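Read through the structure below, which is laid out as structure tokens, and then see the notes.
All protein chains but one are shown in place.
Naming follows writing order (A, B and C), and every chain is counted from residue 1.
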Amino acid sequence: MIIDHPLLGPRDSSEFTYMGDAALIDRPDPEAEDAAQAFYEYAYLRDNPAGWHRELWFHEAGDRSWLVVTRNTLTHEISKVELARDVARSRGRSR
Amino acid sequence: MHDLTPTPALGYEAQTIGTVTITENSGVALASVAARTGHSDTCTAELTSLLGAAPRVGRAVLHDPEAGFWMGPDQWMIGAPMATHEDLADQLKARFGTAASITEQSGAWVVFDVTGDAMPDMCELLCNVAIRRMTAGDVQRTVIHQLGCFVIRRASDDHIRILGPRASAGTLHHALITAAKSIA
Amino acid sequence: MSVGSRTQKNRLSGGQIDRDTALTFTFDGKRYCGHGGDTLASALLANGVRLMGRSFKYHRPRGPLSAGSEEPNALVQLRSGARQEPNTRATTAELFDGLQARSQNRLGSLSCDLLAVNDRLSTFLTAGFYYKTFMWPKAFWERVYEPVIRRAAGLGSLSLSEDPDVYDKGFLHCDLLVIGAGPAGLMAALTAARSGANVILADEDFRMGGRLNAETLTIDDSPGADWAAATVAELAAMPNVRLMPRTTVIGAFDHGIYGAVERVSDHLTVPHPDKPRQILWRIYTQRTVLAAGAIERPIAFPNNDRPGIMTASALRTYANRYGVAVDRRAVVFTNNDDGHRTATDLHAKGITVTVVDVRPETPRALDYEVLAGAQVTDTMGRLGLTFAKLRLADGSDRIIECGALGVSGGWNPNLHLTCHHRGRPQWNARLAAFVPDIRPDSRPDSRPGGLPEGMFVAGAANGDFSTAAALEGGARAAWAALDLGGARPEIPQAEDRPVNLLPFWHVKGPGRAWLDQQNDVTVKDVTLSHQEGFTSVEHLKRYTTLGMATDQGKTANLGGLAIMAELAGKSIPEVGTTMFRPPYTPVAIGALGGRHRGQQFHPKRLTPSHAWAEEQGAVFVEVGNWLRAQWFPRVGETTWRDSVDREVLATRGSVGVCDVTTLGKVDVQGADAAEFLNRIYCNGFAKLPVGRTRYGLMLREDGIALDDGTAARLAEDHFVVTTTTANALPVYRHMEFVRQCLLPDMDVQLISTTEAWAQFAVAGPKARRVLEKIVDQDISNAAFPFMACANVTVCGGLRARLFRISFSGELAYEIAVPTAYGDALIRRIMEAGAEFAITPYGTEALGVMRIEKGHAAGNELNGTTTALTLGMERMVSTKKDSIGAVLSRREGLNDPDGLRQVGIRPLDPSAHLPAGAHLMARTGPVDAAHDQGYVTSACYSPTLGHHIALAFLKNGTNRLGETLRLVSPLTGVDLAVEVCSPHFVDPEGDRLRA
Partner (left out) sequence: MRYSGFRVLKEALTGHKGWRPAWRDAAPRPAYDIVIIGGGGHGLATAHYLAREFGQSRIAVLEKGWIGGGNVGRNTTIIRSNYLLDGNEPFYEFSLKLWEGLEQVLNYNAMVSQRGILNLIHSDGQRDAFTRRGNAMILNGADADMLSLAEIKKRYPFLNTADARFPIKGGLAQHRGGTVRHDAVAWGYARSADSRGVDIIQNCKVTGFRIENGVCKGVETTRGYIAATKVGCAVAGHSSRLMSLANMRLPIESHVLQAFVSEGLKPVLPGVITFGAGHFYCSQSDKGGLVFGGDIDGYNSYAQRGNLPVVEDVCEGAMAIFPMLGRARLLRMWGGIMDMSMDGSPIIDRTHIDGLYFNGGWCYGGFKATPASGFAFAHLLATDSPHPTASAYRFDRFRKGRMIDEKGMGNQPNLH
């Protein structure tokens, strides 16, 4: 597969390491009442869609960026690639 | 002044196979510069004053004595002659202060210069870079025989510089020699 | 009379062979002569040899069915010795001087194969018979039946010695990849190349031109083969074109990546030294034109598998391209006009030919016999065709003497690669064949079952069978693929005959009619398969093995489908479709392995002291890709234990040194570095003072221990984190994930510096005395206490890092210098330590000392242990958030009866404790249900004089002093042990602080 890196352009997926659903960015609040349940769902439950999937890839043999890749799990077509850091910020994560 | 002598990663003689010459270059001091949060502009400015320009994404600035290339977002690798810049990291720290995180990298890398007409054919057997599309100053981090390497297209058309992990210098050199023989 | 042609009784005039080069070769030991440009098959046929192999199941005599890579029958064992190469298609094997080939899958000689008895038993050996028998008596399957079956099965054999040839892999990038160099492919390549695009043209054949080399038709009034040669020459002269003959594109992978195998040396007696036999190319292309042509399909009729019976186009190819008459008397059996083209060409070569056409209305021929409405109903000839039996239009029978029978059931577009993204071919009734699915919504690759992204199909592969249509289609495909504007390219003049065909699949009647010739699948087998309910195409394939042979049923699948459709009373597309998976043709495993063999399988990582350690005669061990000194044998030491015990005692007694460069090192800088580590480690780091080091435990988010190590604070905004050797990469990746994805606004920067620093542990009571001679600064206990760290200088000013940390439990330091100075430093340390008899120690002694201290390592951090298991529960801070904190509180991970780390010592001091042994109650049953835990690490402790071990024991912390039974049934160990503290040596840690 080829991942169109937002900074570097097309790169072979073998340069990357895969982690999984980009929902892993949305780490729950450990202080929350339902933290135990929230962390259980966060760590273990997946939508696992047959179709479009937002997922995390690490450019291990490249610029060491974590990327959020939107890929179709039925066809492997990739429609969007973003820097995970930008996505994380846009989802309200900071420090 | 200390009395320890450095040893090169391999210390092999330059080797010419067919038209390709492979040379270990142990004369390069290296240090990385990573911009602290909110200081990328300061870093860009400093890099410009140091190299004449801040290396853009996927590019190197082939400048003397210091040269530099882009490593990652807000991160650059600076290289300079070991003879004059062994303390490159300290020099850079002094220059960038708290605007950047400086990390000494000299020991981490083995540097090979590969030159010759058949260099592109050799690259095609080594790594997944579109070598014939690369122009002077293009840099790509890639994989050679499972090793993470930087491939830098130097000024002259038939010259690339390869930075690879020093501990695997032997493996990397073997891969280069094998490929050179294969296309010779 | 050309050289060597005296023996070639079936050699005709003409063809694209070099009659001036005589190539001698052997088949089953007999010497023959052929010419440059021959394949093994064409050369054997020229020599009058039709019998080339035996079928898989019935061991029927077989000769070539085709003249290409779709060949099911003529498989031979090529070359000899370590280069022996099973199952090679004689029809594509390029002839070279000294070629050795042997027939395979036979018992006895090829002409007298004892296993041909299976043919006599064929009525018992029908499809799937083995599922119904061999079940009694039970034990007999493995003891009797299976061994016999295994011996009989299989085709060729491997040499069993290492492949002496090497293989390369490479990467190519282009704008347009053209697959197939026939009229369509050449026209596509030409069109694209003239537009300036970077073009790769790949063809599996050693001579480009495709069918044009095998036909007599003309392009622009010159022979097609000449036009092809001229076009190839023009392309070869263009800098933006790469011509790749002898290159098979094996698969279409995601996003325009194609695998291709270039046979660099297979046409040479042996490859040139240092040159590969083959190269696996990964071709990265924007667009692809598939112009792979079409494959003629046979018609099934009784005994249609005898040597001499082949596709009509194969007969034509042998005559036109190779100047070979399979026999001087030929019959062509056809259901379409193309069969008549074969007859015409054969006749022109002086071959007596009769056309048997199933159609009542057929083209006329003046100079040879055409039998309309006739069929071939049977054939004769034990080892090769001698007679064909015909049923004429009037119902009468006729027997014709012939040694060659060409069969044409129509052509199938070669759409293999269009299926690699699970594209489903569409049925085309006019051609009675499946054609690629080129419906618009099948591109881009937006739905399963579409064409591979960026692929365009042209020529016969697309169902355009005339030469004119191929040329036009090739040009159009390139035009569309590259989105070229301007004037359309000029298309040369060529024949444009329409396809004229009456679908006809098999001749009814008694006797076996073969569909899959290699796997011996007959029409009867398909009938039985239908009768037993295996009617879907998937069931048919699996039950009868139709299309599962080395040719993937390229000539067989559609026939099988057609028969099944007939039986099920459905249309062919209703029954199913023909799908193909990569590779297009079988690929040498060596080519896919490339140079990653032997010592080069994985890279080697050498420590900075490697050369020095070798001088010391160290024994090395693989730790991941690292080579580390395991121990340093000395003269007189007979076992590894002698060396390891000495190294441990010397270190604990005086001082030892060990290269610990392999530990992962991550440079953590930035204003928020401390807070960042506070989140990464389960224990606190925010308040760690500058100049101090702290042991840290990292958890995964699921609460399980990920890794442990130390973090040294060199400055307010600068830490150096160490990881275990094995986890260096995963931990760095994890830290980057937390940094970029969870805490994106923290001011922290990470760089892995594992290899930038050479690091040595200097341990033992005399460690300080040694380092005082090396470090330029004051390192007295007061100035540099336990867990201190600092940037220092050594040997008069070399920048270095010093950490007072200890894995061994002794007074110890780790000293780091830039890697280039590692070799010099270890030598200097040895000099400085000489007066204290400093002893280099390896990973074994390191392991012994850490077990003696009860430090966890890889065997304990096995991905299922928690801080609690390791006895570090107090480290998990409840005051702050850190990765893994929340889920580490789950009940299952806090079970009071859960596993806890303990020490184990044998009651009998001479007893040996094996790691991996399990713990049982002193009395009671020994089984899984009563398992109490297991031994993680064990060693002989020279310090204590007996074996010791670390173990995980249920509720272990509260069972110190208890006697247990340690069992290892696997290795026959069963002994009594006592549970004790895991801290065997210096539990108070006084030595560390000395």
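Just so we're on the same page, contacts are C-beta pairs under 8 Å (C-beta built on N, C-alpha and C of every residue); 3 or more make two chains touch, one makes a residue touch a chain.
In this text, all values refer to a predicted model and were calculated from it rather than measured experimentally.
Novice: Considering the complete complex, which visible chains touch the unshown chain?
Specialist: A, C
Novice: If the hidden chain were put back, which of C:V926, C:L960 or C:L975 would touch it?
Specialist: From the options C:V926, C:L960 or C:L975, the contact with the absent chain belongs to C:V926.
Novice: Using the touch definition up top, pick the residue from C:Y167, C:W479 or C:F803 that touches the left-out chain.
Specialist: C:Y167
Novice: I'm checking contacts with the chain that's been left out. Which of C:V331, C:V457, C:L887 or C:L964 qualifies?
Specialist: C:L887
Novice: Since one chain isn't shown, list which residues of chain C touch it in the complete complex.
Specialist: That gives, for chain C, the contact residues 56, 83-87, 123-124, 126, 129-136, 138, 141-142, 146, 149-151, 153-163, 165, 167, 169, 251, 253-254, 257, 259, 280, 282, 420-422, 448, 524, 528, 531-534, 536, 538-539, 542-543, 545, 549-550, 552, 581-583, 586-590, 592-594, 596-602, 604, 621-623, 700-704, 858-859, 862-864, 887, 890-894, 914-918, 926-928, 931, 934-937, 967-971.
Novice: Take the complete complex as the reference. Which residues in chain A touch the chain that isn't displayed?
Specialist: So the residues of chain A touching the unseen chain are 1, 13-14, 18-21, 37, 40-41, 43-50, 53, 55, 71, 73-76.
Just so we're on the same page, only the chains that are shown with their structure count from here on.
Novice: In whole angstrom, what separates the CA-based centres of chain B and chain C?
Specialist: 32
Novice: Find the geometric centre of each of chain A and chain C from their Cα atoms only, then give the gap between the two centres in Å, rounded to an integer.
Specialist: About 28 Å, centre to centre.
Novice: In chain C, which residues are in touch with two or more of the other chains?
Specialist: 284, 745-746
Novice: Residues of chain A that touch two or more other chains: which are they?
Specialist: Residues 12, 60, 64-65, 83, 85 of chain A touch two or more partner chains.
Novice: Can you name the residues of chain A that touch chain C in the complex?
Specialist: 1-2, 12, 17, 19, 24-25, 27, 30-31, 35-36, 39-40, 42-43, 56, 58, 60, 64-66, 74-78, 83-85, 87-89, 93-95
Novice: Along chain C, where are the residues that touch chain A in the complex?
Specialist: The touching residues are 253-257, 284, 421, 444-448, 450, 453, 672, 675, 701-702, 729, 733, 736-737, 740-746, 881, 885-887, 889-890.
Novice: Would you pull the chain B residues touching chain C in the complex into a rising list?
Specialist: Chain B residues touching chain C: 1-9, 26, 32, 34-38, 75, 87, 90, 98, 101, 103-109, 124-125, 127-130, 132-133, 145-147, 165-172, 174-175, 178-179, 181-182, 184.
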